[in-house]
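Have a look at the structure that comes next, please.
As you look at this complex, bear in mind that one protein chain is not there, while each of the others sits in place.
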Amino acid sequence: MRTTIILKTASNYLLPVLLLFSVFILLRGHYLPGGGFVGGLVAAIAFILHSFANGLKKTKELLMMHPGYLIPTGLAISFLSGLVPVALFDLPFMTGLWSHDPVAILGNIGSALFFDIGVYLVVVGVTLTIIFTISESA
Amino acid sequence: MEILIAIMIGFLYASGIYMMLRRSLVKLIIGIILLGNGANLLIFFLGRITKGAPPIIPGDAKVFTEAFADPVPQALILTAIVISFGLQSFAIVLVKRAHTVVRTDDLDEMNATDEDS
Partner (left out) sequence: MLTAILTGFLFSIFLVFAGRFFKGKLSLLASLIPLGLFIYFFQFIGPVSNGEVIMRSYQWIPSFGVDLGFKLDGLSLLFSLLISGIGFLVFFYTSSYLKGHQYLDRFYGYLASFMGAMLGLVLSDNMITLFVFWELTSITSFFLIGFNNTSGASRRSALTALGITGIGGLLLLAGALLLNNISGTYSISEMLSMSEAIGDHEHYLTVVLLIFGAAFTKSAQFPFHFWLPGAMKAPTPVSTYLHSATMVKAGVYLLMRFTPVLGGDNIWNTSLLVVGGITMLYSAVHTIFRTDLKGILAYSTISALGILVFLTGLGTREAFLAAAVFIIVHALYKATLFLVTGIIDHQTHTRDVTRLAGLNKVMLPVGIAGILAAISSAGIPPTIGFVGKELTYEASFHSETLMILLMVAIVLTKIFLLYAGFVAGIKPFIGKLPEEHAQVKSPDFVLWTPPLLLAILGLVFGVAPFIIDTPIIKPVVEAMGADASEIHLALWHGFNTVFILSLITIGIGTALYFIIKPSEKLEAAAGRFEFISPESLYERFNRIFIDVSNFWTDFFQNGYLRNYISIIILFLVVLVGYILIGSTNFVIDYHSLSRITVYEITATLILIAGIFYTVFTQSRLAAVVAMGVVGLAICLIFVFYSAPDLAMTQFSIDTLTVILFVLVLYKLPKYLKLSDYKTRLRDGILSAVFGLLVATLALQVIAEPVNKEIGEYYAQNAYLEAHGKNVVNVILVDFRGVDTLIEISVLSIAAVGVFGLMKLRLKMADRKRYQDSQK
């Protein structure tokens, strides 16, 4: 794919910024617009942009693993976050658990946050798997 | 304004169905996407629309003090949008595969189950 120098250079700087932004969206989701779905999509778009500028191979090298592995990881995190109250406190599946004191930046940490992180990972994994698979064989 | 949104929904549905009735595979997928957008908008619309009051509890408050938009349709649509992406990509890949195997774009030629027909 032929790309301009500007896009190539810009995407190298944009990737970390966009990723940081996606994490920001993920974390603030509980209080303000955002969340795992949108955050995941933004992160996926960041990688796709990078792959457009530098080629799929470079992006894959950067990722170090197939994005498909993110899917089971995310699913497991989400599922376990629901399982924790069952295992530790004998509460129903997916009961929300919360820390008593607010943590810096994040505010209250709860099991819902981990659930959202799982969603984030699944969305990144699914989107990248689909796009990469298609552009590989296209 | 409600009338405008109703008109949009009508257009989305009509165009979606029209595209799905075409024999071309690509048009079929575009039709599904348009129809999906129409359905999302319809759900959003039926949950009643509210201007300038997102369902986010403001600042230091613990509960809503003023009117707010209904969050339930929004949550439904949010998942629907993401799922529809999965559906679209699967449909596209399926069409691509079908095209390479059957070598036709005409849906009418795809209604036999045997590969060698």
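Order of writing sets the labels: A and B. Residues in every chain begin at 1.
Note that a contact is a pair of C-beta atoms (placed from the backbone, for glycine too) under 8 Å apart; a residue touches a chain by one contact, two chains touch by 3 or more.
Note that this is a predicted model, so its numbers are computed, not measured.
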item: Sites on chain A contacted by the missing partner chain, in the whole complex; value: 25, 29-38, 41-42, 44-45, 48, 68, 71-72, 74-75, 78-79, 82, 93-94, 96, 98, 108, 110, 112, 115-116, 118-119, 122-123, 125-127, 129-131, 133-138
item: Missing-partner contacts on chain B, residue numbers; value: 1-28, 30, 33-34, 37-38, 40-42, 44-58, 62-64, 68-72, 74-75, 77-79, 81-90, 92-97, 99-101, 104-108, 111-112
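By definition in this document, only the chains that are shown with their structure count from here on.
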item: Gap in Å, rounded to a whole number, between the CA centres of chain B and chain A; value: 24
item: Touch list for chain A against partner chain B, complex; value: 31-33, 37, 41, 123, 126-127, 130, 134
item: In the complex, chain B residues that touch chain A; value: 54, 56, 78-79, 82, 85-86, 89, 92-93
